[in-house]
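Report on the structure given below.
The other protein chains are all here in position, but one chain of the complex has been omitted.
Up next, chain A:
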Amino acid sequence: MSSQDIPEENLPAEQDTTHGAVTVADEKHPFADPGLPPHEHRIQDIDERAARRSERAVALLFTVSMLATIGFIASFVAIPHDKSIFVFPIGHINAMNFALGLTLGAALFCIGAGAVHWARTLMSDVEVADDRHPIEASPEVKAKVMADFRQGAKESALGRRKLIRNTMFGALALFPLSGVVLLRDLGPLPGTKLRHTLWSKGKLLVNMNTNEPLRPSDVAVGSLTFAKPEGLEEHDHDFQTEIAKAALMIVRLQPDDIKDKRELEWSHEGIVAYSKICTHVGCPISLYEQQTHHVLCPCHQSTFDLSDGARVIFGPAGHALPQLRIGVNDEGYLQALGDFEEPVGPAFWERG
C-alpha cells in the first residue's frame, strides 16, 4: 500500500508558498494571488449614529430575552398544566407546553440573536491571517525522540529478557477473560426455549378481547380473531414473554377454499389457527383482507396467504406462518391439539 513509488510529478505543483506573499499580477502571472483584499468599512465603522442603532438593537434583543424569561416563569406558575388550547394550524395542544416552549425559545433565541448582531455590526470585522506550521516534527526532534525511546527500551531490557516479555503478554492477554466470563449471567443459554410455546394438547383457545374460551360458532367468516392459551393472564409476571410467542390469530374459511392439504387437516370446520408473530422479525400481524384471505404484517409488509398454508406471497418474510392444530373438546370449545410443530417468530441459526 505504499505510495512512495508515485512519481512526484504526478502531484500538483505547490501553491504559492509563503503566507501573505502578494504577487503583483503581471504579464507572466495573470492568475497570481493578489493577497487579501483591503478591508471594507461597514456603516457602523464610519457612522456613529448607525453604530448607536446597532447598539440599541442588541440591547432590545437582550431585553426581550429578559421579558421572555419572566414570561416563562409566569406561564409555569399561572397556567394549569392540563389546560389545552386551540392554536391554528397545529390544533389542540397543551397550553403550558406551548407557552413554556415559546417563552424559553424566545429567551434563548434573543440572547443568540443579540450576540450575533453585536459581533456582526460592532466588533471588528478586519480579517486577520494566521500562519500554519507543518504538523510533522523536524528531523532533529524525531531523532531525539527515537534515541530516547531506544534508550528507554534498552534500559527496560524488554527485548533481551524474553521470558519477562512473553509472560507479561500472556498475563495481559488472559486477564480480560475474567471480564468476559462475568458477562455469562446476562442471560440463560438459548437451549430449546425458542421452540416451545405455552400451547399444548387440550389447551383452550381464549378470546383475547373477552377473555372467554372460544366456540366454533364465535368465529365468523371474514373476521380475524386473536386468541391466547387458557391460563395466561395479563397480570402474570411472564405474560409479555409468553404472549410474544403464543399469540394466535384465528379465521374461518370455507373448507373448499383451503388449498393446502395439511392446513385443511389441522383446521376445524374451516377454522384455522396461525401464529400471529411474523416470521420475518417478529411483529404481530394484524391486517386481514377478507376477500383474499391474505394477512399483512404492518411493520415490513410481509404478506401471507391464509388459504394456502400461510405461505409468503410478498415481502421480506422467509417462510410461512406456523399453524396450530386445533379441534373441539367434549364441551364444544376450540382447543389446541399440541404445540406448534416449528418455532414461531423470526428464523434463527438453530431453527433448521
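Some notes on this structure:
The criterion applied here is as follows: contacts are C-beta pairs under 8 Å (C-beta built on N, C-alpha and C of every residue); 3 or more make two chains touch, one makes a residue touch a chain; residues count from 1.
Keep this in mind: contacts and distances are computed from a predicted model.
For the chain of the complex excluded from view, the name given in UniProt is "Cytochrome bc1 complex cytochrome b subunit" [choices: "Cytochrome bc1 complex cytochrome b subunit", "Protein nirF", "ABC transporter permease" or "Na+/H+ antiporter subunit C"]. From the options A:A50, A:I85, A:L104 or A:L264, the residue with contact to the chain not on display is A:L104. Across the entire complex, the residue among A:A129, A:A173 or A:A220 in touch with the chain not shown is A:A129.
Residues of chain A in touch with the missing chain: 1, 3, 6, 9-22, 25, 27-37, 76, 81-82, 87, 90, 93-94, 96-102, 104-116, 118-120, 123-132, 134-135, 183, 186-190, 193-194, 208, 226, 228, 234-235, 237, 239-241, 243-245, 247, 276-277, 280-284, 286-287, 298-302, 312, 314-319, 345-352.
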